[in-house]
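Note that this complex is displayed minus one protein chain, with the remaining chains in position.
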Amino acid sequence: MSTTSRLPWIEESSSLMTKYNFIRRINWGRLSVVAVPMLWLGIFFFIPFLVVFKISLSETAIAVPPYTSLLEWDLEEAYINLKLNLGNYLYLFEDAFYLDAYLSSIKIAAVSTFFTLLVAFPIAYLIARTESSKRGVLLALVILPFWTSFLLRVYAWMGFLKKNGIVNEFLLGIGIIDQPLTLLQTDFAVYIGIVYTYLPFMVLPLYSALEKLDITLLEAAEDLGCRPAQSFFLITLPLALPGIVAGCLLVFIPAVGEFVIPALLGGSDTLMIGRVLWDEFFLNRDWPMASAVAIVMLIVLVLPIMLIRNGQGKEESI
Amino acid sequence: MTSSQTIDFSSKETEVSGKDKPATSSVPLWQQEGAEPFLRIENITKKFGDFTAVDNISLNIYKNELFCLLGGSGSGKSTLLRMLAGFETPTSGRILIDGVDMAGVQPWDRPVNMMFQSYALFPHLTVADNIAFGLKREGVAKAEIKRRVQEMLDLVQLGHLGKRKPHQLSGGQRQRVALARSLIKRPKLLLLDEPLGALDKKLREETQFELINIQDELGVTFVVVTHDQEEAMTLASRIGVMNHGVIVQTDEPHDVYEYPNSRFVAEFIGSVNLFEGVVIEDEPDTVRIQSEEAGGVLYINHGISCAPHQVVHVAVRPEKIRLGHEQPEQKENCLHGRIMDFAYMGSLTVFKVRLDSGKEVRVTQPNFNREVGERFTWDDQVYLSWTEDSSVVLTS
Partner (left out) sequence: MKRRSLFLNTTAGLGFLFLYAPIIALIIYSFNKSKLVTVWGGWSLKWYVELFNNDQIIDAALLSVKIAFISATLAVVLGTMAGFVLSRFGPFRGKMVLSGWITAPLVMPEVITGLSLLLLFVALEGMFGWPAGRGTGTIIIAHTTFCMAYVAVIVQARLSSMDETLEEAAMDLGAKPSSLFFLVTLPLIAPAIISGWLLSFTLSLDDLVIASFVSGPGNSTLPMVIFSKVRLGVTPEVNALATLMIAIVAIGVIAAMYQMRRQNRMMSS
């Protein structure tokens, strides 16, 4: 919209906004429409983080719930004791295990994002270059698995990769290997699982970027002396960059905090921070420690991602 | 700008209306002394932040007028229209429709309807339901709605298409549905935002006349916003030329073209040759101007109000200039030059002539006859001349 106007603020302020300001007269209606979703998210999304932060500063206790409270008071003795326990955070930095887990999560997510891009690009390119009547079918084929259970798709790879599974049987059958490979419960299986489950998230933004690519641009490049490979790197790739960035974020973000895939496909030595948090909570029942892991994860991983996303959103709107 | 009306029209105007208007029509309302305007816009200003979109505009529009707001993009014409519809609130000033102040009256309560540039037909409703939308909001009885919808469909010649969805219609048909929908509530005032903008050239020409007929038939007051000067010329009873949030000139199409009051209007509507010069003789009815650019003295038979030796511009339309190889008898309004280029356009030929002063002038000559008549070609030495009533002096 704003692209057509040389004076974008005119478009903006002449939009419906001003008209819905009439609703201001019926203050209650307008207020409740704003307040209901805000209250909901405030109570069930925002406040929980404060609670997590609070508990991350307490100590484990054999109690229900299994942590100490920060405030102790005795009105007769007239004292209030605020006990902040930074031990959980200190421990996080002292024990290399946690740092390794954070780094390893980022590594696994980054590597799998790269492979997802490699697998997704030809698919997206093919769909974008198919005549539009058949595109819908191909797109549906890409999206269809997304609507089926995530858990079951990961599970499908268990049957595929295990020792006497289909991949091993196939490789043995054609004689490439004579011993079944250990594929399941390895980092390799985790990579495959992430690439597989997040493939649609990469294909769709790539497709929408490539679809806009005018084919005459490639023809012009070739007319000016580019070989197809050159024109791919000089024209296609730069123009598809917004799609590539968007797709990579869509894959990387959930992959970093992934729990199910490393739990089902990874080995006991596959370190991912989501899994560490889960184990801390469910196996060790150390709620304060799990909370500390969550807070650090929030600051180290989620906040930067939100900032990047915000920056991206602004760029796109311009 | 509007206040400094520099050209004396009093003698012209009677002449014009006598020539142009059909004998049956009486003097239009806007020329009658003391006529009550139907729409009064009083000192309207609209600011968006620091930007002034509409700058202190006052305007009277009379009943049954077809008034065109003509201007480029960003001239404020759409903002003015949206304030009439109630979509924007003026920063200051008043709008009165039929004597009622519109301040605080919501869009849904105004006796005004609008035809949108995009038509804004509801894609989920049929043509008939689209047209009926406004009546249903008023709670009109079903049978009545049905009758009036059919009436409107017939008026815009779409009687058989009521059951279609908007996406099943052609561009021209959609335009007519939009028109029908905006007319069905019998608004006192119909606002049209670029009503013909989305149509192709041929359809636009047909629709122009249809629009005038419908306006005539229903007696609704139309305010049309357009950036297309041709559209404004054919449609309008009067044109308001807008620039930078200000109405620069308000006049009948003929006067806007023949007697522009500023360089902006002269250049915005049609093409024009402007010669800069200094007033050397200022009589009540005539002016002589010495122009270096033209390379001679220009003589105009209307008076202006200006200081002696003021720098002014003389505007001459290309079709008012006569081209000839022989020097004409007149001494004033006669320039000499060389033909640089020409383009044969069928009904007329456009010449680019470079004057001895170096200035380039655009001249158009009608092709009266197929083969006879004077022929001109590149590098011909030619004389350009025009009569003293063909040009206009512009002081702003």
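Lettered A and B in written order, each chain numbered from 1.
By definition in this document, a contact is a pair of C-beta atoms (placed from the backbone, for glycine too) under 8 Å apart; a residue touches a chain by one contact, two chains touch by 3 or more.
Note that the structure is a prediction, hence the values are computed from the model and not measured.
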item: Touching partners, among the displayed chains, of the absent chain; value: A, B
item: Of A:Lys83, A:Lys107 or A:Arg129, the residue in touch with the unshown chain; value: A:Arg129
item: Absent-chain interface as seen on chain B, which is shown; value: 85, 87, 106-109, 112-114, 116-118, 120-124, 133-134, 137-138, 165-167, 181-182, 185
item: Residues from chain A at the interface with the omitted partner, ascending; value: 15-23, 26, 29-30, 33-34, 36-38, 40-49, 51-52, 55, 65, 119-120, 122-123, 125-126, 129-131, 136, 140-145, 147-153, 155-160, 162, 164-166, 169, 196, 199, 215, 218, 228, 253-254, 256-260, 263-264, 274, 277-278, 281-282, 287, 290-291, 294, 297-298, 301-302, 305-306, 309
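Keep in mind that, in the parts below, only the chains that are shown with their structure count from here on.
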item: Intercentroid distance (Cα basis), chain B paired with chain A, Å; value: 57
